[in-house]
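Every protein chain of the complex appears in place save one, which is left out.
Note that the chains are named A and B in the order they appear, and that numbering of residues resets to 1 at the start of each chain.
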Amino acid sequence: MAKVLMKGNEAIALAAIKGGVDAFYGYPITPQNEVPEYLSKHLLDAGKVFLQAESEVSAINMVYGAAGAGKRVMTSSSSPGIALKQEGISYIAGAELPCLIVSVMRGGPGLGSIQPSQGDYYQATRGGGNGDYHLIVFAPESIQETIDVIKESFDIADYYRNPVMVLVDGLIGQMMESVDFDRPVKERFLPEKDWATTGTKNHPGRRNVANSLYLDPQALEQHNIHLNEKYKLIKKNETRFELINFDNPEYIIVAYGTMARIARSAIEMLKKEGIEVSMIRPISLFPYPEIAFDKIPENVKGILTCELSMGQMLDDVLIANNGRHKVGFFGRAGGMLPDPEEIVDAIKNFNERVVK
Amino acid sequence: MDAKNIKVAGFGGQGVMMFGQILAYSATKDNINGLWFPSYGPETRGGTANCSVIVSDKQINSPVFKNADHLVAFNLPSLVKFEEHMAENGLILYNSSSIDDQKSKENVLVVGVPINDIANELGNIKVANMVMMGAYLQLTKLFSDETIEAIIKKILGERKADLVEINKQAIIAGKEYVKKLGVKYA
Partner (left out) sequence: MWETKYEKTQGLTDKKLSYCPGCAHGIIHKLVAETLVELGILDRSIAIASVGCSVFSYEFFNCDAQQAPHGRACALATGIKRVLPENIVFTYQGDGDLASIGIAETIHAANRGENITVIFINNAIYGMTGGQMAPTSLIGQKTTTSQDGRDQAHHGSPIKISEMFATIDGVAYLERVAAYDPKHVIKAKSAIKKAFQYQIANKGFTMVEVVSTCPVNWGMKPVDAMKWSKEAMEPVFPLGVFKDKGEK
């Protein structure tokens, strides 16, 4: 199919339809409103379920119910709204139900702003929900990559019985780009959802229960061990990253999402000045691509972490780097976007940026 | 074609966002890459509406740029805000119906078009932005008349199909104005 120009949020919605979404439950919040607006029309027209809930809390629990019933279900929100959903997200992870959560980040903390930010890296990868759990978190850098990953995310969620979060900043939500909706999706063997609560007449002799309660500590520990084994498998299979300009670099930039795109331009500018800089671009934030750091040549002068925050992914860079190289940080926050020249400057003055 | 970084700015209601989107739609139709996004950060202050557009036949990297190749300024605050951030061999198009005459700068061609006056002569002030589009296309040659017309038809849809003609006339009028000025932008 020919490319079309589409706004990021609408592309998220259409990609979800292409990915086979059966139901959407959500609550309005800027800057993601075009997602529910688009779906309210097109999902209902397709005979599927769209419902505007009374709150984010309610929306995520509607997702819980429909996911437990075996349907492909999603919600979308932005920073303070994702904060409200954390309770339900923990339960969904605990009950091992598949779903898609789209998080379009804005500035914070609190009500913050409605401008683009990457201040919810911790929220996505560490979670605000209780307990030992992980979401599978993808952070695409363009609308095209967002479409591709959303189309695939229901398969991934179903395969692992685990919620998937697609994490973008408000710029990806609000901008328009030329995109192709028909790029192929990796085929996966998906087991039947024989665990879904569809009524015992559909699975005689067995009651299906969606539940995260294990009062017996031994049973809960076994559940935690089981979840952890699953996360290890996810780490083995779903770690995604891109290595850019990885040819005898002086410095390494680590950046994701919109910041990675800005850094791409900075790398080109630096190349013209004879400074070779490579980039590790994590696409999955959980699992974090620690293995990419093993590919960094020994003689690099340092690693510059670039984020639209005051430094959150920085923690994972420090863990992955494990003391091998100097690590520096460059960040803008609150809805401020740097131009590539600022990253060029940060590389040139790397020593002033060193954190550890 | 090198990537073109384009800043379009003016008051809300002057068709600024639409101007930018038409460029991004046209790029997409011509099977190259288009990117559009509305104002961000401190740009959201000060009473101007503006958007950034990038068109390129290669993958578009940073959506954010410091210096524009082209600035299309519909009012004075926009010109003042963005004229200092121009790339080498840049082009500034401004609305000379509301902005006093401006001189070209070193490495930046500056062209004024009285878009409000021309649109009023055509009988519809709302097509002032398409007068600007005509002038812009005449200078940059970014997109063909066929591409732009197809996009305008698509945006206006069936409901506003009767407005296609006046928009086309506005684009022609903008082109003619620049031709008469005799300025060229390579």
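Heads up, the rule we're going with is that contacts are C-beta pairs under 8 Å (C-beta built on N, C-alpha and C of every residue); 3 or more make two chains touch, one makes a residue touch a chain.
Just so it is clear, the model here is predicted, and its values are computed rather than measured.
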Which displayed chains the hidden chain touches across the whole complex: A
Among A:Tyr25, A:Tyr121, A:Phe138 or A:Tyr288, residue touching the chain not depicted: A:Tyr25
Sole contact to the chain not displayed, among A:Asn9, A:Asn208 or A:Thr258: A:Asn208
Touching the absent chain when the full complex is considered, from A:Leu39, A:Ala66 or A:Val344: A:Ala66
Chain not shown, touching residues in chain A: 22-23, 25, 49, 51, 53-55, 57-59, 61-69, 71, 73, 87-88, 91, 95, 197-201, 204, 207-213
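Please note the rule applied: only the chains that are shown with their structure count from here on.
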Chain A to chain B touching residues, read off their complex: 2-5, 115-116, 171, 174-178, 258, 261-266, 268, 335-341
Residues on chain B engaged by chain A in the complex (per definition of touch): 21, 24-25, 27-28, 31-38, 40-42, 44, 60-66
